[in-house]
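Sending over a structure as structure tokens; questions will come in a sec.
Note that one protein chain is taken out, while the other chains of the complex remain in position.
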Amino acid sequence: MSDVELPTISPRRMALKRFVSHKAAVASCVVLGLFILVVVLSPITARYGVNQSVRKPPNSFLPPQKIAWLGTDDIGRDIYSRLIYGIRVSLIIGLASAIISVAVGCVVGAVAGFRGGLFDDVVMRITDLFLAFPFLVALLVVRNMLGALSWLSPIIGNSGSIRFIIFLLAIFGWMGVARIVRGQVLSLKEREFIEASRAVGASRRYIILRHLLPNSIGPIMVALTFSVVGAIIGEATLSFFGYGPQAGAGTTSLGLLVGAAKGAVQTGFWWMAVFPCAALVIISLCINFIGDALRDATDPRLEMGQ
Amino acid sequence: MSVPVLSIRNLHITFESPLGDLHAVRGVDFDVSTGELLGVVGESGSGKSVTFLAAMGLLPSRAKISGSVVLDGEELIGACPRRLRSVRGRLLSMIFQDPLSALNPVHRVGDQISEMLQSHQKISNRAAGMKSVELLDLVGIPQPDDRAMQYPHEFSGGMRQRVVIAMAIANNPKVLIADEPTTALDVTVQAQILEVIQRVQEKFGTAVVLITHDLGVIARVASRVSVMYAGRNVEKGEVDAIFDHSSHPYTRGLLNSLPREGTERLEPIKGFPPNMLRPPSGCSFSARCQFALPECSVELPQLRQFGDLETACIRAEDIFVAGAQTR
Partner (left out) sequence: MLRYVVRRIAWAIPTLLLVTFLVYVALRLGTNPVNSYLRSNPRASAEKIAQYKELNGLGSNYVTGYWGWLKHFVTLDWPRSIKGSREVLPALKDALANSLRLGAAATVVGVVIGLGIGVFAALRPGGRRDVTVNTAAFIGISIPPYISAILLQLLFAVYWSRWFGHTLFPTSGVYPPGHSGFNAVLMAKHMALPMIVVAIQIIAVYSRYMRSSLLDVMNSDYMRTARSKGISESQILIRHGMRNALIPVVTIAALDVGSIVGGLIITENIFDYPGMGLYFLRAFNDGDFPLMMPWMVLIVASILLFNLIADVTYAWLDPRIRLE
């Protein structure tokens, strides 16, 4: 009697295959990779320093030309180079705060979902509240509040520093992640393999670490990508209103660059607005595509079977 | 025998999928006559549901269908969608496995039955409402006028399936297709539902096709049986004949795996169903068959008359004899 051969494919490979079939996501990876490459190689790719004038005056508001590929800003600095440094800062802020958000959010969400009870209720109420408030309002108010608590500044820096912004954004970010993880844990909790674990006497911590979290990698990765995008846009929004990082020495971020464009619009210096805006849009679009494709790739409902 | 009211001939159904073409149904024939209950037996993946979904015209457009389905003298394959819609629910009805998800959760039960009535007959809302209550009563729902105003989630599983049956027979169809109607229900409730189906059949003379994988159900209510495996008919006959002297290894396997008095060890059929993306050449059961010969993998065996049964096995005689030894 011959054995019937069944094609086998691990869930990870299947998810990868599905991800790769999303052309937009793959293109996004490439584009994003290019951005990251240019930023990482910034000593080489940037043409001027971040606070360096392009040439002796007159040099403000020059439209794109040979000595300044994307034009110059109000005090004559090269927008192309500043864009590179700005993207670097924004990406760092985005990644750092997203990582913190995901770390905290996973723990809180997993515990809340798994244990339920009072802890879960309290967490849910708090996150509901924060998430229902207009983001900007909450962001600004919390920012000022944190800044006023002087005993915090050794840990998170003063309110103009990049470190502060990272923590601020992480405070908002973890809530979204916690909800996603909690939802995932809730749905996994009732599955038989968890029951079996419990029946064998596994401790709660073991179950969370070894079973629940690894099975939630999909939603967690999705949450990570959206946290990054959220943080980048959050930072941009803060900077736009003047509450962003003020690290001095001309250090800039994407948000600051876009914010500087506010005034330029009325006067028609389009290059100051268009290039930073385009960069921000492209980056967030790419990350969104990737997140969306990840979500499709890891969604168990879309199993390709019979 | 009377002219069959539903006649399926040489039906082929293939699904296009990213992994290749899925040959779900590979040339099946069925006949059902007025007032008779045909049982269609097979495991998951045998193509039994797909066949009748195709007859109803409920398959997605990526399904390629060829062959003939004649209902009351009218060809359904290739008919225009409007005609098919007119037939569905009026001449040909179908009920499905899970009664909870089959009913729209936000509409009242009575309204859902009325909708069935009003889509095919010109009757007023009031008349439809009254008829709905009548139908609920017919299928054995107590206090039907009150219950008609309730929502599906307020009914138990068995009650819901009765509602579904009431809905399906509202327009007195010629043929009722029941796709695993009892699989999602408790055993005691199963018996009740089968009884409802039989009652309906006696009252209206509806032809019923009962699709199931449960031989117990077949034994209870079917008059004729057709066994499907891997998209083809493998055996057909009257129910008593099949249960008594089936001559196909697959059917025998199914019968043998039923626990019976005196059974010491359960005997499952070894192996797995074939991959329909690449159906094996020759008899699709040969890989799992204890009677298999090299010839079996060469050519697809056709259904042939063997005594009072039709069997698609080249060794039917041997199976019959082997069966007689264990009888």
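Order as written gives the chain letters A and B; numbering starts at 1 within each chain.
Operating definition for what follows: a residue touches a chain if its C-beta (ideal position, glycine included) is under 8 Å from a C-beta of that chain, and two chains touch if they have at least 3 such contacts.
Given the structure is predicted, the values throughout are model-derived calculations rather than measurements.
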Who touches the missing chain here, A:16, A:131 or A:196? A:131
Among A:124, A:142, A:202 or A:217, single out the residue that touches the unshown chain. A:142
Identified contact with the non-displayed chain, of B:103, B:210, B:254 or B:276: B:103
Touching the left-out chain: which of A:15, A:236 or A:256? A:236
Chain A residues that touch the omitted chain in the full complex: 24, 129, 131-137, 140-149, 229, 233, 236-237, 240-241, 258, 261-262, 265-266, 268, 270, 273-274, 277, 280-281, 284-285, 288-289, 292
Per the touch rule stated above, chain B touches the missing chain via residues 56, 58, 84-90, 93-94, 96, 98, 101-107, 115-116, 119-120, 151, 153, 164, 167
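By definition in this document, only the chains that are shown with their structure count from here on.
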Could you give the separation in Å between the centres of chain A and chain B, each centre being the mean of its C-alpha atoms? 53
